[in-house]
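Before I ask anything, let me first share the structure, which is written out below as structure tokens.
The other protein chains are all here in position, but one chain of the complex has been omitted.
In order of appearance the chains are A, B and C, and numbering begins at 1 in each one.
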């Protein structure tokens, strides 16, 4: 379909591309919640059938999208609100189990500012696996003892390896119960940039992310549940042409491999990575809160 | 004029926007040299009259543009060729004088990859001013003793100050004979990205560079000659819309402050900053060559 | 005097070197406060006479030293307590005046981990000068409107210039009412590392800091008040030899220019720089607190 020619990593945007058409998408359930006080909107997109998955171009599963306009602004107290909300929904996807071993992978290229979200988030996590292995469960002084490990695998141009090869090797060796991957995403529209966080239990699909990871990181491929947390930080250059033209017929080939990003992306990535790492520390019950 | 609505930092592109029209631009002299063996093209644009300056939207002076398609590729020997060519033309603009005090300023934001060209170049320069002041002219073991100092002033969002305020203060205190500024530029077209280096003796104008420096760094404002070295590393998002539409009437306002850049910009900036710092070290006669 | 042969940047340590001797130091007043609940100790050393200054090897003025053992541990709530205490004492030194223009300089080398405290602190400050100049006093949405600017001048090996030349130039151009300098210090003993913060209204003296800045940053040299905030992050290699031997007679010359620092200094610098930047934002009344 013409309207799907421009790639998006966001289920929310895939859904929106059907709006205006008078058909509902079979096998896709959408719910919205709006927290007026904190100005945080949550959209749940559930893809419950193969047909829904085909139409959406995304695998079956749950997609939670949290939108908050002030997400990238330098207001520490508001960030904590977003972190709390994010931790809440993340725990919903993680389930009730306690004392798990959780590997967090920060995908992307730390040397390209809008792609550094994953690496920066992992660098601010509380890492506990080695401490608990050496000193026992009480070491963190909290009731819960999740063993958290973290990895920043780098991108293929830096390693010569697929991200999935590296992660699979580490998963095999260290046997975590759960993998959480953090990734910078490509949105369809600049409106979504740096104000939207997507959580999904479907993992990472080929061709997603700013750097277009080609292989899967999914429960099917790795044997453990995979939660992906993504924030759109770029738009493919093709998409903004499409938006202004309504079609892609005159898409110049030299725009392949080009992305569009805001000039103050350094500040945005700094703020967002704090928000995400704080949310993860809360969800893992390693911080005083949540 | 319609055709000038999209900003370019390159004199070469400003000139090209007149091509196809049957009028020559008064007061603008253009010469080309092509080194076939090394595949390096040099274009000299001289703006010799006020009228030429007005038409070009650039001040009177010399603009040398060096184009080499392989500039960003990881071939060390070819880079040295480009560095040598660049050093040669830089010395042409610098003049014959020896034993000067030269301040090199690396403009731009080191935390935004395509804007980090200036900061990275300065970090690889041979800095000699403090050594010559402490140990005398023979300290570097070469015949020539240029006193080189370097500064990375940061951008206004980081400092709260105009770059020009910082540079002027440092120039006043340390009295260099010459200022060289390095800056990442915005090109009009993605074709120019990372394969074009512009040298000019006109300094830096308001509104130029990736981060849109608002104030001048010119001989008029600082009292010493100012050479600017710029490499286009981004295109304004508006420009690629313009290119695909032929006009800017439907330019979406949310594209203000957005830029387009290649995904592998980290590698490009690394290569280019080495090429520039090597060229500067050669031109200052601090390296074995040139 | 033998006992003073090993350099310390801390007035507290200079004072301690007289302990055990039965003479009081004339012209030096020492007071201590201890906050048991938060385990924060404050020591005020006032050097009130030239004779005291001579004996202490430090200029006349106020030195507040805040000690807290948990300062470098990753406990966000405790850090906020320390930031609050620090903001309180900083405001004491800053005085009551409102709506000032304040320049914060992060001294040191961002590429050497224990010396990166100043640069990292400045990178987390709320910078407001350019916003207030462009949009007026209400822009930050708080009652108070301090205009904050920040600079990371680099070290002499990187710039070829004295830090004092750069700062003086910027002070002349931008006319702040107050300069605050942040610097990593050399302590006399590893016991002080990363758990001590010194505030002083005497500025920076020659030969202080990890990188041994040679020139002054003082009210006398700059014409505006200068508050220095320092945290010891290294010990000179000579000092640990002295400690183990009781004298420096066999001090090996190759230990000049060597320093001692903990292996986890990266985590420490990250934590401390957040604590300092939060305290500064509070003291400038730009954060919700204080």
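Observations
Note that a residue touches a chain if its C-beta (ideal position, glycine included) is under 8 Å from a C-beta of that chain, and two chains touch if they have at least 3 such contacts.
Everything numeric in this text was worked out from a predicted model, so none of it was measured.
Among C:50, C:99, C:220 or C:266, the one in contact with the hidden chain is C:266. Touching the missing chain, out of A:52, A:154, A:203 or A:262, is residue A:154. Where chain C meets the chain that is not shown, the touching residues are 109, 111-113, 115, 157, 190-191, 210-211, 237, 240-241, 243-245, 250-252, 254-255, 257-267.
The chain not displayed touches chain A at residues 123, 127-131, 147-154, 156-162, 165-166, 168-174.
Convention: only the chains that are shown with their structure count from here on.
Chain B has residues 157 in contact with two or more other chains.
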